[in-house]
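Following: one structure in structure tokens, then a few remarks.
With one protein chain withheld, the remaining protein chains of the complex are depicted in position.
Letters A and B name the chains as they come in the text, with residue numbers starting at 1 for each one.
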Amino acid sequence: MSEPILSVEGLHVSYGRVDAVRDVSFAVEPGAIVALIGANGAGKTSILNAIAGLVRPRSGTVRFNGKEITRRPAHDLVKSGLVQVPEGREILGTLTVDENLSLGGWHRSRTMAGSIAEVYERFPILHERRKLQAGALSGGEQQMLAIARALVAKPEVLLLDEPSMGLAPKIVDEVFTVIAEIRATGTTVVLVEQNARRALAAADVGYVLETGEITHSGPAQDLLSDERVIEAYLGLS
Amino acid sequence: MQLFVDGIFLGSIYALFAIGFTLVFGILDRLNLAHAAVFSAGALVGIEVVTRFGLSIWVAIPIVFALGALLGVLIERIAFRPLAGRHDAHFAGLISSIALGAIILSVLQALYGADTRRFPAEAFPSTRLEFLGATFSLLQLMILVISVTLMVVLTWVVAKSKLGRGMRTIAENPHAAAVLGLNVGRISSMTFAISSALGAVAGVLFTLNVNAANLGIGHAVELKALAVIILGGLGSLPGALIGGLILGLAEVYAVNTVGSSWRDMVAFGLLFLVLIIRPQGIFGARKVREV
Partner (left out) sequence: MFEYSSLLTFIALTAILAFSFYAVLIAGQLSLAQVGLASLAAFTAALVVPSEPLFGFIPPLMIGVVFGMAVGGIAAFVLGLPVMRLRGVFLAIATLAFGEMVRIFLINQSWTNGAQGLSFPKLVGIETAWIALALVAFWFWRLSGSRMGRAFAAIREDELAATTMGINVPRYRMASFVIAGAVAGLYGVLFVHFTRFADPNRFSFETAVDGLVTAVVGGTTFFVGPVLGSVFLSALPEVQRALGIDASWIRPAISGLLLLVVILFLPGGLAGLIPRRKSSTRLVSDPEALPQLEPLPTRGTEVMALRALGKSYGGVRAVRDVDLTLATGQILGLIGPNGAGKTTLVNMVTGVTAPTSGTGTVLGIDLTAKTRAHRLARAGIARTFQQIKLFNRLSALDNVLVGGYRVSRDTLLRRLVFLPSARRFERQAAAVASAQLIRVGLGDKATIAAGDLSYGDQRRLEIARALASHPTLLVLDEPAAGMNHVEADRLSELIRSLAADGVAVLIIEHNVRMMLALCDRITVLNFGEVIAAGTPDEVARDPKVLEAYLGANDDAAAEAAAEELAEVAAESVKDADGDAAGAEGAR
């Protein structure tokens, strides 16, 4: 068994006196896809934000490539290869597609042009629209742009927050194809999803969250066939 | 013709102040009321450097520029950054910058007293020029040229440079900026530094032109600059220049027709009317925030 590339130990996140995440621990093998699934408000996004340095956890540690990164600022983490695609995409609507992508390469000015060219190769539709304001893209294109923008940063670990949100099934298929391709290049993926079956089908390992705690975990295939998981996820406990 | 030329030159001074001011207000969406104190600081420190140390005005200006940049960083760190994420950040920033401005002014008062101070007469060549029958000073021409140049350069910086891209990203969506790994604190600091450096230099040029400076000069110009920014359109640098020129012309013609005691009514009347009729201004780059 190889060293985990990313590990979370006893993570606790609270907003004011409100606990969002309680004592969550998990580890991610290099090159794997890990899915965190659960209902709204279960704490999935808080976990991702704590890993990415966007919220300060109350306690617990996060390790990346063997080094502790807890409470390091987000811009340091992006530089070292831990990149998030946020919930709701958060593309910059008034900036062009090109500008959005170049923001992804904020820390890599010198090699950025090359990575943008690579990304355009993978997403020809974005190349077609590179001069358009990103706000004018369709929902699916915006999601692709958000993923593409993160890829420009050459991530070792990609944190994907609800990439299927609000997308038509056909587009969701495309998104999951892209996720598979990303994994094929050796990038590790942590996937937060509400679309539980799709997420588990794509993942190696899954964790089910309820009210800030992990209630089930295991190989994704096992979870997928485990009736209890689907029941728990649907609130059918 | 003389009136027109006078108006243009007066307007270019307003624009000089407004361009630095709107960099923070229009792009970063933070109203920094300590800017007036930076303007006064630039003027008074400039006078001090020239009179006490006998340095040339051309050496004094870079010194003042650096001082302004330093003040800008302090303002961002002390008055704005601690408020990030608070739901009343806009209101609180207004108050904290008033407070920091008052502190800066009190330090200036401790150093230089409250009296009016001047540059020595020989600080800047008093050459007068003539153009189409109107006369003006070399200094006035210089101020106009600097204003236009600044507008062009800063417009380029905001639109094309990496820093400008960062600024616009932070303005549109600070959360996305952080997700993308932009160092939000450093970019904000840089923006405040540039804005305040320009404000401090504007203080020197303004003082050279009217040949008198005291603690309060910043406030008078600050209110006019607000009018200029809103008139030109929030967030638009060309708007700040053109708004400045319009205000300058309007004031000069108003003084000529209804008398100098009504002069300030022009700025505030315009400001008030624009806000209630067309809040996005002439070159409204974006809509005034309504919620």
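Observations
Note that in this section a contact is a pair of C-beta atoms (placed from the backbone, for glycine too) under 8 Å apart; a residue touches a chain by one contact, two chains touch by 3 or more.
All figures in this text were calculated on a predicted structure; none of them were measured in a lab.
Of the options B:I95, B:L129 or B:V210, the residue whose C-beta touches the omitted chain is B:I95. The chain that is not drawn here is touched, among residues B:F131, B:W156 or B:F268, by B:F268.
Residue B:S106 is the one among B:S106, B:S126 or B:T149 that touches the chain missing from this view. By the touch rule set out above, chain A reaches the unshown chain at residues 16-20, 39-42, 135, 139, 162, 164-169, 172, 194-199, 210-211, 227, 230, 234-237. Where chain B meets the omitted chain, the residues involved are 31, 78-79, 82-83, 88, 90-92, 94-96, 98-103, 105-107, 109-110, 114, 219, 223, 226-227, 230, 261-262, 264-265, 268-269, 271-272, 275-276, 279, 288-291.
Heads up, the rule we're going with is that only the chains that are shown with their structure count from here on.
Between chain A and chain B, the centres computed from C-alpha atoms are 43 Å apart.
Of all the residues in chain A, the ones that touch chain B in their complex are 52, 54, 73-75, 77-79, 83-84, 86, 90-95, 99, 102-104, 106-107, 109, 149, 153.
The touching residues of chain B, when paired with chain A in their complex, are 162, 165-166, 168-169, 172-173, 175-176, 178-184.
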